[in-house]
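In this view, the complex is presented without one of its protein chains, the others remaining in place.
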Amino acid sequence: MASGLHDSSFSNPVVRWIDQRMPVFTMMQKEYGTFPTPRNFNYFWNFGALAMINLMVMIATGIFLAMNYTAHTSLAFDSVERIMRDVNYGWLIRYVHMNGASMFFIVVLVHVWRGMYYGSYKAPRELLWMLGVVIFLLMMATAFMGYVLPWGQMSFWGATVITNLFSAIPLVGDSIVTLLWGGFSVDNPTLNRFFSLHYLLPFVIAGVVFLHVAALHITGSNNPLGIEPKGPQDTLPFHPYYTVKDSVGIIVYFIVFAFLVFFSPNYLGHPDNYIPANPLVTPAHIVPEWYFLPFYAILRAVPNKLGGVLMMFGSIAILFVLPWLDRSPVRSMRFRPIARWLFLLWTVNFFVLMYCGGMPAEEPYVTISRLSTAYYFGYFLVILPLLAKIERPLPLPESIAKAVLRGGGPLPGAAVAKPMEKA
Amino acid sequence: MADTLAPSSSSPGMGGAHGAGAHGPEQGTKRDFLKLAAGSFAAIGVGAIVWPFIHSMNPAKDVLALASTDVNLAPIAEGQAVTVMWRGKPVFVRHRTAQEVQEAEAVPLGELRDPQADSDRVERKPWLVVLGVCTHLGCVPLGQRPTDARGDFGGWFCPCHGSHYDTSGRIRRGPAPTNLAVPEYSFTSDTQIRIG
């Protein structure tokens, strides 16, 4: 072995030559091949991989859409319809991109929910969790700006309402809004910069995803029991066990995705966005896309402009400090008899907020939104800190292997590390 | 994929349960067959996904349906030429003089790099209609205006790399491999043609 070369363990000469000089194969092998992964994942652990695939789908379709899209107020709507009608397979690429945004939020919301239920945010995974919250915020910004691009009525009025949120900031609010717009209303400069940023942000997301995965591979994955693996008998190599399990999930996800795209592509959208933007007429009932509805409900629940904006952003910002609000040493809700039910109630409450966000701002939805907003924050600020003190968790299993095998004898072969052989 | 590139060293955390030894050869064969079947299906799927993306870069339906162009020949005097736009490219329409036509017809085909008789390149004498795109690397040749250099053969001269075309638009000297292309066109009346 020449000095200065990486000590590669690959035997294929080409792979070996590259790997000695740039050990990407060793890295892949380490992070996605032999990476020791808890043996007891359930299918909720598919959703990280699904989110990764979804990001790739969005970037690929987005790049090809951008080849035919025109970011100009007088041409944007027609250029999108031209993609739908004249560009070869344009309808397919556009509907995949459009519904891909919804799929992305479904997948990521389940991913976040799984993290909350199984306590994946707790030490030592706080930073991993916080990077996830950053990704979620970036996704929301990207989705919002993407929704503006077709320049329909909902695009225009969504952009107007959301950018106006910043006018709630005291003193500099109005200047900030003018800066965002590049003018005195949402207009061509706004559309142009939104297109530019909508193209940029997914690559920023990809960068943070890389950090998210890097952090994950330091701490290792959490698991449904929420206890750390104690040795080789508690883990499996990522490949082939979890590559194949993720593949199953990915195909199921593609089936759901395909059903939306091919059989009800406009189901999750709003008809008003097929009316070209008209700065003189606001639609009777403007609603954001479904994935913003819970946060929109929180905004509307507060009868004060600045208060509503702060609460809305606070509802996501609070996730950053979740690791320090929940001081219970037990991660998985399986072993927290009280927290488990209150968290499931929080989940239902999230859907109630989503429902109210889609309803007009009138009774009884306003009152329901207020109660739900109170529980949303109460869970984080009161219930979790309190439970850490008063809840008596159930006894934790001794190890993952013990729990999986129901206390059976030693695992045949698994305890001994053996070279990986071809089956 | 990674299991075919398996390193020879042992790694911690790797379950030995993965080996085939525990189950005998029959199990292994069955698994291999399933893996192969699933793998080929997945490969077909990936291939099928790639096509719509590539095809989306081909000309769209509105581009393919681009309008044809009508040219009124009446105002073009003998010896003059006009350039019209068709599918984003220039088309040369030249009202040739009797002498130019005669020159074009007199050339023995054996002298030509891309042998083609003048009669195969025109619909009606004396009108010559060719795409104004040099077949070398796509520049627009000179020769449309009376003041332009027309090259050594009285037709067109491409200033980019020095291709000379004759009065039938055929390549005579220089790097271009073929004659100026003749677009699809027809006479809709004695004084009007429609290109495309």
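Here the chain labels run A and B in written order, and each chain numbers its own residues starting at 1.
Note that a residue touches a chain if its C-beta (ideal position, glycine included) is under 8 Å from a C-beta of that chain, and two chains touch if they have at least 3 such contacts.
In the analysis below, contacts and distances are computed from a predicted model.
**Q** Assign the chain not included in the display its UniProt protein name, restricting the answer to "Electron transfer flavoprotein subunit alpha", "Glycerol-3-phosphate ABC transporter ATP-binding protein", "CoA transferase subunit A" or "Cytochrome c1".
**A** "Cytochrome c1"
**Q** Missing chain touches which shown chains?
**A** Answer for the hidden chain's contacts among shown chains: A, B.
**Q** Please pick, from A:Val110, A:Leu137 or A:Leu197, the residue that touches the omitted chain in the full complex.
**A** Checking the options A:Val110, A:Leu137 or A:Leu197, the one contacting the hidden chain is A:Val110.
**Q** Just name the one of A:Leu50, A:Leu65 or A:Leu92 that touches the chain not displayed here.
**A** A:Leu92
**Q** May I ask which residue of A:Val14, A:Leu171, A:Ala284 or A:Ile390 touches the chain that does not appear here?
**A** Looking across A:Val14, A:Leu171, A:Ala284 or A:Ile390, the contact with the absent chain belongs to A:Ala284.
**Q** In the full complex, which of A:Ile251, A:Ala317 or A:Leu381 touches the chain missing from this view?
**A** A:Ile251
**Q** For the chain left off this view, which of B:Ala37, B:Ile54 or B:Leu109 is in contact with it?
**A** Hidden-chain contact among the options goes to B:Ala37.
**Q** What subunit A residues would touch the chain not displayed?
**A** The missing chain touches subunit A at positions 39, 42, 44, 78, 81-82, 84-85, 91-92, 95, 102, 105-106, 109-110, 113, 236, 240-241, 244-245, 247-248, 251-252, 254-256, 258-259, 261-263, 265-272, 274-275, 284-285, 287, 289-291, 293, 334, 344, 347-348, 351, 354-355, 357-360.
**Q** For subunit B, which residues touch the unseen chain?
**A** Within subunit B, the residues touching the omitted chain are 15, 17-18, 22-23, 27, 30-31, 34-35, 37-38, 41-42, 44-45, 61-62, 65-68, 72, 75.
We take it that only the chains that are shown with their structure count from here on.
**Q** CA centre of subunit A versus CA centre of subunit B: separation in Å?
**A** A distance of 45 Å separates the two centres.
**Q** Within their complex, state which residues of subunit B touch subunit A.
**A** For subunit B paired with subunit A, touching residues are 2-20, 22, 28, 31-32, 42, 52-53, 55-58, 60-63.
**Q** Quick one: which bits of subunit A touch subunit B in the complex? Just the residue numbers, please.
**A** 9-12, 15, 25-26, 28-30, 32-36, 39, 60, 64, 67-68, 82, 85-90, 92-93, 232, 235-237, 239-241, 247, 411-414, 416-423
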